[in-house]
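Everything below concerns the one structure shown next.
Left out: one protein chain. Kept in place: all the others.
Letters A and B name the chains as they come in the text, with residue numbers starting at 1 for each one.
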Amino acid sequence: CRAVGSQRAHLSSIGKRFQLDDVIEAQQFDRDTLSAIFEVADQMENVEKNLPRSQILKGYIMATLFYEPSTRTRLSFESAMKRLGGEVLTTENAREFSSAAKGETLEDSIRIVEGYSDIIVMRHFESGAARRAAAAAKIPVINAGDGPGQHPTQALLDVYTINREIGKLDGITVGLVGDLANGRTVRSLAYLLAKYDNVKIYFVSPDVVKMKDDIKDYLSSKNVKWEESADLMDVASQCDVVYQTRIQRERFGERIDLYKEARGRYIVNRNVLSVMKENAVILHPLPRLDEITLDVDEDPRAAYFRQAKNGLYIRMALLKLLLLGW
Amino acid sequence: CRAVGSQRAHLSSIGKRFQLDDVIEAQQFDRDTLSAIFEVADQMENVEKNLPRSQILKGYIMATLFYEPSTRTRLSFESAMKRLGGEVLTTENAREFSSAAKGETLEDSIRIVEGYSDIIVMRHFESGAARRAAAAAKIPVINAGDGPGQHPTQALLDVYTINREIGKLDGITVGLVGDLANGRTVRSLAYLLAKYDNVKIYFVSPDVVKMKDDIKDYLSSKNVKWEESADLMDVASQCDVVYQTRIQRERFGERIDLYKEARGRYIVNRNVLSVMKENAVILHPLPRLDEITLDVDEDPRAAYFRQAKNGLYIRMALLKLLLLGW
Partner (left out) sequence: CRAVGSQRAHLSSIGKRFQLDDVIEAQQFDRDTLSAIFEVADQMENVEKNLPRSQILKGYIMATLFYEPSTRTRLSFESAMKRLGGEVLTTENAREFSSAAKGETLEDSIRIVEGYSDIIVMRHFESGAARRAAAAAKIPVINAGDGPGQHPTQALLDVYTINREIGKLDGITVGLVGDLANGRTVRSLAYLLAKYDNVKIYFVSPDVVKMKDDIKDYLSSKNVKWEESADLMDVASQCDVVYQTRIQRERFGERIDLYKEARGRYIVNRNVLSVMKENAVILHPLPRLDEITLDVDEDPRAAYFRQAKNGLYIRMALLKLLLLGW
C-alpha cells in the first residue's frame, strides 16, 4: 500500500498499528516480528476452535485476486478471513476473465479492486507482481505467490510449524529434500532460517534439481552452515526437520526420462522414519505424490497435515494484524 | 467422517446427535429417519421465508468441493447454508484447478480442506468417491453426486416432494418416464420408494434406455409391484406421480439418430395432463428440454419447480442435522 489514507487510519485504530503495510516477501520479517506473529497465530488456534466464532473482522472485505488458479492457497486465505467474521470477494481466474485479458495494466486493476475491498490477496504468474500491486494500492496487499518469485505466507507457516513442533528455531538441523532448484518454498525457507542462530542445513536432491548458488552464497554470507549430501538416510538421522518436496514435472518439459529418474531418487518411507530422531518431524508443502509413502502418515512425526492447518492460523494472524493492528 | 473428534463433539452438542455422520447414498436412510428429516425440512420453509433470517449456523463454514461443475446443485447447497447464517468456501472446478491436477490423492485433498471448514459438500466424477472422502474426513461429508453413482439429496427431495404433494408415500402409484437407463435420479428414487408399502411403479421408456435389471430385481425382492409399459396415456391416467426425465444426449455418442428417436417418444403435454387424476403431480429433476411442453407449466399439477425449491429445504435440514443435531 502506498500510504496511510484517512480510511486506513480509522480502520486500524483498534490496536497498535502493525509495522508492515503489506506482506510481499519472506525477507521483510525480522526475528522479533516473526515471534510476535507466531504468538498471534497461537491465539488464532483457539479463535478457530471455539464457538461462537470470532467476528473481529466483521464488515471487512478481502478480495482474492488470483491471476492463476491455486485452490488450496485461495481456500486457506478465504477460510482465515471467514473464521474472523470477514467477507470475501473471489476471482480465481483473473488472467482469463478480467480486464487484464483486454490489456489493462495490473496497476489499473488494483486501483479498481481496492475500491471494492479492504485488503487484497493476490496470486500472479509474474515475479515482482506483488510489489507492483502494493505500490499501486492504498490498502494492504498480501502476496499469495508471484510466479517463481515469493510465497511469503508459505515460508511463514513453515517456520511457524518448525517452531511449534520442535520448540525452537535456533540450533536446529534441517534437511531440504527433493526439487531444490524449482521449489520457491525451500528457497524462501532458507532465507528465513538464516535469521536464526546455529542453524545447519543439508541439501539432498537429484543432480538435475540442485539448490542454486544464490541461496548457498546467501547462507554462507549469514554464517549458516550448509552441506550437500546424496545420503538421505544419513541426513535423516541427524535432522530435526526433514523437509520433503515434490519434483515438479512441469519444469522438465519433454525430458520425462530425467523427471522419472529424479522423482524416484529420494523417497521418505518407513526406512527413513526408522533412523529419524524421536522428536524430529517430516514436513512437506503439499501436494505430495509418492515422495512420502502413505504408511508414513500414521507416524506422529508426520507433521505435514498439521503444517497445512498452521497455514490457516498464520493467515488469520496476518489478516488481523494488517487490518486491525496488534 | 471417520470419527467424532473432540472438535466435532462440541460442535454438535446443541441438540441430540444426528445418527448419521455423512450423507453418502439414498439407501442409508430408513423410513423413520426420512420422516424425521422431512419434519425438519418442513420447518425450514418458515426459516427461509421469515425475516430476520436464521443464524443457527453462524460461524460454520461449508466447503463446496466440486470436481465437476454443477451450478444448480452448488447454488442450492450454498443457498441452504447461507439461509441458516453459515459461510461457504467454493471451488467449482476442482478437477482442473486444484492439486488433483498435480496428482494428489482425493484423501490428501480432503485432509487439507477439512482443516478449513466444518462440513464438505462434494461432487465428483467417479462412483464411490464420496465414500472414500467420508472415510478420510473427520468432518461430515455430503455426496452431491459422484459420477454414475449416487446423488442422495436429489433422491431425498424427490420423496419429500411426493410426500408433500400427495400427502403419503404408502400405496402410491408412480410412473417413471424417459431415460431410465442413465438417470441416476430414477434409480435412487426406486431404491427409496421400496421402503414404503404397496407402492406400484410403471416404467415408460424408449427401448434403448430401459430400466436395468438390477433395479427391477431389487424391487421384486422388496415386493414392490412394477410393470413396463409403452402407453404413457394409460400409465398417466393411473398414477399419483408422473416422474418425467430428460433423455441424456451425452450418452448416445455418435448415434444422434437413436437420440432423436428416443427424445421424441414420450412427451408430457396437455393431452397427458387431460387424463391425469386431479390430485396427481408431474415431477422432473430438471433441466428439461421439450419432454414437458411449456403449456403444462401453468397447471397446478406441474410440481417440478416446487420440487426444485424443496431441494433447498432438504439441504437446509441436512446441514442443520449434521452440524447441530436434532
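Assume a residue touches a chain if its C-beta (ideal position, glycine included) is under 8 Å from a C-beta of that chain, and two chains touch if they have at least 3 such contacts.
Computed from a predicted structure; not experimentally measured.
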Checked against the full complex, the residue among B:26, B:129 or B:312 that touches the missing chain is B:312
Touching the absent chain in the whole complex: find that residue among A:1, A:84, A:113 or A:211.
A:113
Selected residue (touches chain absent from view) among A:103, A:253 or A:300:
A:103
Of B:56, B:75, B:208 or B:258, the residue touching the omitted chain is B:75
Please output the residues of subunit B touching the missing chain, sorted low to high.
49, 51-53, 69-72, 74-76, 78-79, 82-83, 90, 92, 246, 286-289, 305, 308-309, 312
Considering the whole complex, not just the chains shown, which residues of subunit A touch the missing one?
7, 10-11, 58-59, 61, 63, 87, 89-91, 94, 96-99, 102-104, 108-109, 111-113, 115-117
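The definition used in the following text is that only the chains that are shown with their structure count from here on.
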List the centre-to-centre spacing of subunit A and subunit B in whole Å, with centres computed as mean CA coordinates.
40
